[in-house]
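This is the structure, below, for whatever I ask next.
With one protein chain held back, the other chains of the complex are shown just where they sit.
Take a look at subunit A:
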């Protein structure tokens, strides 16, 4: 029953990032991130004025302080666990193939198109930016039917715009197509 997935070193080779030394060193980065988050909470809490009253004897400070300390403790314990060979098993799924390393090029492209959408959504409107987002993401993920990707994207963007923005009053900008749609 006491199957410990985290403490079993064989898992370490599963991700391409880790290799011969055993242990998944990248985990230390996550520990550092947790510690930074804890430090941020403490620093921010120190900035807050000491505002307690008879109505609220606790004030806004204790919770972030407690969380900050817990984060620092957790980061330290986590690092100890990693040092002792602890590995969290990466999430699997229907379309996930963990036998190879992460595909950073696809990720970079996806993030790029994502940011592009964030920049374009207000000036150009959702129909145009959404179409680019869909077609671009599909391209990044390996779609090579460019025209089909654009057409699907346009169909999705138009139908969501009419169904949600016009039908249900959801906030989606019309952008340059204001008055045309």
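As a convention for this text, contacts are C-beta pairs under 8 Å (C-beta built on N, C-alpha and C of every residue); 3 or more make two chains touch, one makes a residue touch a chain; residues count from 1.
Here is the rule we use: contacts and distances are computed from a predicted model.
Engineer: If you look up the hidden chain in UniProt, what protein name do you find among "Nitrous oxidase accessory protein", "Iron(III) transport system permease protein", "Tripartite tricarboxylate transporter TctA" or "Chemotaxis protein CheA"?
Structural biologist: "Tripartite tricarboxylate transporter TctA"
Engineer: When the complex is taken as a whole, what residues of subunit A touch the one chain not shown?
Structural biologist: On the side of subunit A, residues 1-7, 15, 24, 26-27, 30, 33-34, 37-38, 40-41, 44-45, 48-49, 51, 53, 55-60, 63-64, 67, 70-71, 74-75, 77-78, 80-81, 84, 86-98, 100, 102-104, 106-107, 110-111, 113-115, 117-119, 121-122, 126, 130, 133-143, 149, 152-153, 156-157, 160, 164, 168-173 touch the unshown chain.
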